[in-house]
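Every protein chain but one is kept in place in this view of the complex.
Here is subunit A:
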Amino acid sequence: MQHTNTQDTLVGLFVAAGIAGLFFLSFQVSNLSSFTQKATYTVTARFDNSGGLKVKSPVSAAGVKIGQVSSISFDPKTYQSVVVLQIESQYNTLPDDTTASVFTAGLLGEQYVSLEPGGSETFLKDNGTIDITQPAIILEKAIGQFLFKAAEEKK
């Protein structure tokens, strides 16, 4: 009887350890904790070029992550990229003349949307739009222009 009791305890400990491992993976390793049960509101921004932006790319203001990109689509009428941003509801005091730009974290890092607040008194609302946008800087284009200029100056 004693033997089966210890065996039961060990099996119990094993199952508990396994479940603890699963919880650790879910909450400490993955992003489950950062985007659950947080209320968000959506804002649309139209970019001339959204570069390498992807769904789930971060949206940040002053370097702090406040939301993520929820969808990117192409508007065939204006030839612009329509990017839908999900911003956490606690940050609902962004002015409606906020500027959205696509930046790259570091030289080779991932691209993100940076929001720079303007000076307006009215705030962005759910399903609102950001009118002032700055397209992504395409590195190849910039290098091409730089080389072109350098060749012009040599002449």
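Going forward, contacts are C-beta pairs under 8 Å (C-beta built on N, C-alpha and C of every residue); 3 or more make two chains touch, one makes a residue touch a chain; residues count from 1.
The rule is simple: contacts and distances are computed from a predicted model.
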item	value
Record-based protein name (UniProt) of the chain missing from this complex, from "Intermembrane phospholipid transport system permease protein MlaE", "Alkylhydroperoxidase family enzyme, contains CxxC motif", "Putative circularly permuted ATP-grasp superfamily protein" or "Substrate-binding protein"	"Intermembrane phospholipid transport system permease protein MlaE"
Chain not shown, touching residues in subunit A	7-8, 10-11, 13-15, 17-22, 24-26, 28-34, 56, 58, 108
